[in-house]
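Note that this complex is displayed minus one protein chain, with the remaining chains in position.
And then chain A:
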């Protein structure tokens, strides 16, 4: 997969995780402003990242989420349960999409109609939470119109957001203007059906013709049409644009199923009356006219103004922007005689540019007709910066950066000769602590095409008069931190797990290789008779051994993870599950910083989830039941972790109804798991352990949470796979406690070497309770089974040769005693008779591969120091 996508998925997952955590924290501290800011930033980053790829559904949902969080951050709405639920649901959706992307391994996802409609529904739900500003419902839509769709490719520099109305012919705008002026609301509408709309039963064309007759309409393609042989006729790329004589509300209602595909812009006279055309005066004496016109306007002489304007119109070429402005002026004066605002705006627009830079007289500007728009944008931005009237402490740096940008732009323009005087102008500006000298320098060289567009289409970016004062001491608004704030980021690095696994394997091999040295020393002494060398080898071995041990320890440290890695998702899980079940639960987590090997931690995740669901579903009672039983309404669920020597112990305790051993016993009997005799003899603890039996499920009815056909036997198997054990205690009416005991690390296993039928085998020391020698006379046959009594306890015996189908009797020692390894399996003791017990060794256990992997009786194999292979037994499966 491409590294960018890889990075995207991993960063998104981290963000989603963090969002979940922040939301839960907010639940306890709903007024924490920092948390909200952080939440917003997380969502914002997610959305920004998704925009780099083509995941429209994801971006759509995240955009909704971002807007919602923006409202929260700006305190337009407070934190609420609904909000958290909605946001979590959105994150679940994104998470699922990430899974799909990961599975597909590329940015192109198979089409899926549900996904699209889910996204629309989710986005709508998110947006519904955002309070609509006072004005009207259409304000939200109007905002959409000014904020271009994040999907849409930005303009060359992305800095201009021209009104969509600029694309509408003047005549159509004038028609709409008359309607609006007459009190008939009009709305500009853009409808961009999604590409798969035909597959969702949508009919965009029908939607459009259902509308009242438009004043103007246009259908275009959103991207250039493919050649006929490549054209996918089922992909909708249409863009409908029109002006409808209706207010935005009925239109929003009409498009209520596809609100995110529609942009509505309620029309005002000012928005419509935008003069367009060539920006040139064509030698027409406009100044004289302007003076007269302004005079007429001030004096309220409408007729005179119309008259003067008509004369000007005769003189000017109709394609000029000036002519367009004049036409609007006449129309405005004729339609709304008493309104002077629009004529004034239009006249001002016709006047000399007040915005810098002062336009040089025509003809003097360098010929830069072929100037690329990008360079023009750069120059224009610099002009804008130089027009700023503030004098912040960083003014000098800003001026020098502008000079650097100008130098670069003119160099790239291939006109370095224009750079003459730049250094002087900069020096002058720096001395004067003002932008003016540089602004003048630029104005002389500024191509006239680069003059800023009319004020109507560009909200004045210059901080002038009214708001100029805030430039100086202005602090960053939303996420501002000062430079002096200390940086307290974690100094951790992320490493691919495969690299650490490789290190682990290598150190394993080294330990095995190192173990060959004592054999070598023995051979040197015994076979070759060089005792001196043997001693030196042993000395070297000692050193090597110490280093290897430390190294192994260090690598294991790297692999250690805190259990919080698994625990962190529980608050959400418990919260959601309890929610669905209508129960109240207080979750207590303890010892989250306890560490264990990554593999062990990861293997814990699923069993723990299952146990928690069981506790919530079957263990804890409903609030009513609890009150009736004299307990607090909210149940308590505790998950604790702690280290005990080289093991991690995890306990899940609830104060629920507990497990009734009688019910278990009866159930097990009904299901045929135990026979009648067992039913009678069984102790309560044994009965409880029956819930771990395959095919057992205590719930009388399968609920949609824990009862998914898997029972606690799956949990036990999963725990056993990492050499862990599980233990259950329960008291009816008081609660249940499950205790999981797991090794800290699975990497190195301590095994005892045993001998049987001339072969060596290993047994994990975890399972070995004790080793004893039993005189043959002390072995009795009870019900055809060999047993013996050890410390007052009856222990059944089996011979290893029988278990492995090695057709040989076990060999006793000279005193007629048999070696017995007593193993503990789920609290029961069983003695395995072997020929002899030897030393214990640390080995790197490797699971059997290939067809040997099916041999359940072996846990795996390991290489011994002398190069021989040791098969390690799995007593649980063997017995």
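Throughout what follows, a residue touches a chain if its C-beta (ideal position, glycine included) is under 8 Å from a C-beta of that chain, and two chains touch if they have at least 3 such contacts; residues count from 1.
Following the convention adopted for this analysis, contacts and distances are computed from a predicted model.
Student: Among "Transglutaminase", "TRAP transporter small permease protein", "Two-component system, chemotaxis family, response regulator CheY" or "Na+/H+ antiporter subunit C", go ahead and choose the protein name stored in UniProt for the chain not displayed.
Tutor: The record names the chain that does not appear here as "Two-component system, chemotaxis family, response regulator CheY".
Student: Of A:258, A:385 or A:873, which one is in contact with the hidden chain?
Tutor: From the options A:258, A:385 or A:873, the contact with the absent chain belongs to A:385.
Student: From the listed residues A:212, A:295, A:372 or A:539, report the one that touches the chain absent from this view.
Tutor: A:372
Student: Just one of A:45, A:179 or A:750 touches the chain that is missing; which is it?
Tutor: Selected residue, touching the omitted chain: A:45.
Student: So one chain is hidden, and I want to know which residue out of A:78, A:337 or A:397 touches that hidden chain in the complete assembly.
Tutor: A:397
Student: In the whole complex, what residues of chain A lie against the chain that is missing from view?
Tutor: With respect to the unshown chain, the touching residues of chain A are 3-4, 7-8, 11-12, 38, 41, 44-45, 47-49, 51-52, 147-148, 150, 153-154, 156-159, 161, 372, 374-375, 377-378, 381-382, 384-385, 388, 390, 392-398, 400-405, 407-409, 411-414, 458-459, 461-463, 471, 474, 476-483, 485, 487, 489.
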